[in-house]
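Following this message is one structure expressed as structure tokens.
All protein chains but one are shown in place.
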Amino acid sequence: MPVYIARKLAFFLLAVFAASVLIFLLIRGAGGNVAAVILGKDATAEAINALSRQYGLDRPLPVQYFDWIGNLFRGDLGRSFRTNEPVTDLVVSRLSISIPLCLSGLVLGLLIAIPAGTYSALNSDKPVGALIALLSQVGIAVPVFWAGILLSLLFGVRLGWLPTGGWTNWDSNFWGAVRSLVLPVISLGLILGASLTRYVRSAVLDVMNQDYVRTARATGMTRMQALLRVGLRNAALPIATVVGLQIAELIGGTVIIETVFSLPGLSRMILANVAAREVIVVQSTVMLIIVFVMLVNLIVDLLYGVLDPRVRLTR
Amino acid sequence: MTIFRTMRHGLSLLVAGSALLAAVPGIALAASPRADEGKMILVARQDPGTLDYTKSNLTALRLWIPANVVEPLVYFNKDGSVSPGVAEAWEISEDRLVYTFTIREAKFSDGAPVTVEDVIYSLNTMKASPVSQNAAAYQAVTSIEKVDDRTVRVTLDRPSQNFWRGMGGTAGLIQPEAAAGGIATNPIGTGPYKLVNYTSNSSFEFTANENYWGEAPAIKDVTVRIVTDGTAGLNALEAGEVDALPVITIDLWEQLMARGLDKSFSMVTYPQIGEPTYAVFNQKLDPELRQALAMTLDRQAYNDAFGASWGAENTCTFALPNQAWYAPENPETCPYPYDIEKAMALVAEKGYASTPLVYASLSDVPDLSLPADIMVPTMQAAGFNMTRNAIDLARYSQLIFQGRPPQFDVTVMSGDADPTQWACAEASAAGWSTYCSAEYTQALADADKALSDEDYLALMEKSADILRKDAVIVPIIAKKGVGLFDPDLKGFVEPRVSVAIELAPLHW
Partner (left out) sequence: MSAAATTPVPARPKKRRGRRNLTLTIGLVVTIAFIAMAAVSFFYLPHNPNVPRIPDRLLPAGSPRYLLGTDALGRDIFSQLMVGARTSLMVGAGGALIALVIGTIAGLSAAAFGRIADETISRSADIMLSIPGMVTALVLAATIGSGTLTTILALSAFFTPSFTRVIRSAALSVLQEDFITAARLYARPTWFILLRHVLPNVAGVMIVQFTLYFAAGILTEAGLSYLGVGVTRPSISWGMMLNEAQQQVGISSPLAMWPGLSIVIVVLGLNLLGDGLRDVLDPKLARRTS
């Protein structure tokens, strides 16, 4: 087991390095120059060159890469060219929106998916089970921005209960901030819940058809007892994988819901900074997300080893 | 590391997130709940990213910082008179070559006194500004010097209308030298408000400046919320979450009408913030080809497409209705009026169908992609061999604004109505528009040197006529600024400093 963990850690470091090169090349390959964006349409070439030099964007790419990665190792994420704000501050202020949004969305999704998925799997022959399966199918088919638009139309415009968009800071108005998050979280949670229900349902169905569950049932347990005693552990494996996969998409992928509701979250910050070619902001923020997601994946991987000894042994 | 502390902070906020599941009671909205608290919330559509007005010319920045936070030396009023700003008095020599400004005894919002050194520093910074419109005001300036502790003298080598007008615009904004380092996030000035906080992509927060030299503003705390989604902004206004949208871009006018918001809120239209929308035909193209392209522009169709006749005027003149040389679309001022049959005949006669043309389209700006949606199919229908190349702002900057030669045959742009931006001394120095005309540039230079307002106007009209006939910069419509205010929020005045929305006159 320690060897298994050590090997995982070594690959983790290698992967972080590979990802950093990849993201650096991707954003640098996009062309365009933040200096030109700042100076606008009437700027002279000399002014742009001067500003690029000041920002160090005229240096050879390998030099810029090692400069950036060296600063990262020292814990310095760099600064925005346009505002001179440290990236750390930018990220921290955005995370106070993105983390509650993603986690509440995920929790709401799981709160919907686990009972609904399990129930519909155990009652797949009954109309209610089929209804849940159908609802989950419909939920998966709804684009998250359309869900957001419809919810905003109903609760924001027609009923006027909740803000239709925009953001109030936690510090200035706590409940205002909570209210700003309600509709985005519900949109995200419903859509996530729908797709997770499908995974939970098929994982449970799969497990219920395994021989060990049949054996357990042959000893007189009910379907529910059998599921709880021997099935759950096995059903948890694919569900954990799916949730792990979702986190990557969630952290960076809430850009649409943030756009619909005008929330200044992390992924909208990335969107705006890609358009402005704020290369340092994009590189550092994306690296942070990548490292975080890789950590989650590492943990899921290690959990695999704990949950399913067969996986550990075959390595 | 702070990040992890924040993540923990975020986790504790999750508790709040879970509380979302419980219904949060809605607040019943009467008039504006902020009227009694001395507050107001406005909506901005765009995030400037930086507040450094010496380096950036973005409208998103010029809307809020000048006049409210940072003041110019003087203010030009709507009726043509001039009021004092940071300069409490001024004297202009008869030959219009020497300007003497007496600086007001006032304090900046950070408490530091306004000194002659600060003024000289500010003017010199603007003189060296990479933003050409700022630097252009100083073209005739030979020296900026201290006379005594309250007096600054600026000497010109020729009379310049641009210099004097610039002192009432962004080129004349005065900042403290000591605080210049923080200008990108916290600009300091002598205005009625000071900036408390700016969170990019989120909001500006202003509060009354206790060191302001004039009368304190009626509303003490002002929040400008940045809502990039236009519909979300209108929704917020309708739901009573915000009190005004002082700048409503053209892409929302249709919606505004459809929802009847022009009836339930007070609507203002004003030219300053408006922009001409114009097609640009690369000057390297054959002049007759450019004229044929110009004939495909049905100005009324572009105006109709935005769905609000009160918001824009059809024009062939590169100007806004508040500029004296402006003229609405008419036979005298439109050398190549809309005539699709004639354009088709020209294409057939001259064989233009064999000339491949690239239409560069800025993909992430709605009020430019809508005209493109009309222009490209219409030009194709007239027989032109046109391909649409959709690119984002950074690429557009690279290929067109900075590309030499710029990579386009046809494009559409919207922006500042300043005609001097097209001045060009020689063809090799042509800007992104590719336009260069010695005749036009000379007419502008003559106008700048004009000693009387009549001469100035006559020469500006002459230059506008040259621009129209050359069919490189082809104006389509002049959009006006449109704002919606809570009916109880009164006192809006038209911008005096460039496009800045003045917050101080607003009151409940």
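Letters A and B mark the chains in the order given here, with residues in each chain numbered from 1 onward.
Definition applied: a residue touches a chain if its C-beta (ideal position, glycine included) is under 8 Å from a C-beta of that chain, and two chains touch if they have at least 3 such contacts.
Just so it is clear, the structure is predicted and the values come from calculations on it, not from any experiment.
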| item | value |
| --- | --- |
| Visible chains in contact with the missing one | A, B |
| Hidden partner chain, touching residue among B:E88, B:D110, B:D221 or B:E254 | B:E254 |
| Contacting the left-out chain in the complete assembly, out of A:I5, A:A18, A:L61 or A:V128 | A:A18 |
| Per the touch definition above, residue among B:D373, B:E439 or B:D488 touching the missing chain | B:D373 |
| Hidden partner interface residues of subunit B, rising order | 229-231, 234-235, 251-252, 254-255, 258-259, 298, 300-301, 304-305, 307, 361, 363-364, 366, 369-370, 372-374, 376-378, 381, 388-392, 394-395 |
| Contact footprint on subunit A, counting only the chain that is left out | 11, 14-15, 18-19, 22-23, 26-27, 29-32, 125, 130, 137-138, 140-146, 149-150, 152-153, 157, 209, 238, 241, 245, 248-249, 251-253, 255-256, 259, 267, 270-271, 274-275, 277, 282, 286, 289-290, 293-294, 297, 310-311, 314-315 |
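We adopt the following convention: only the chains that are shown with their structure count from here on.
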| item | value |
| --- | --- |
| Geometric centre distance via CA averages, subunit B-subunit A, whole Å | 38 |
| Interfacial residue positions of subunit A with respect to subunit B in the complex | 30-34, 36-45, 47-48, 50-51, 75, 80, 82-85, 88, 90-93, 95-96, 99-101, 103-104, 107-108, 111, 152, 156-157, 159-167, 169-170, 174-175, 177-179, 181-182, 185-186, 259-262, 264, 268-269, 272, 275-277, 288 |
| Subunit A-facing residues of subunit B, complex | 1-3, 6-7, 9-11, 13-14, 16-21, 24, 26, 29, 47, 49-51, 55-58, 130-133, 184-185, 199-203, 225-229, 232-233, 235-236, 238-242, 364, 392-395, 397-398, 401-402, 404, 413, 415, 421, 431-432 |
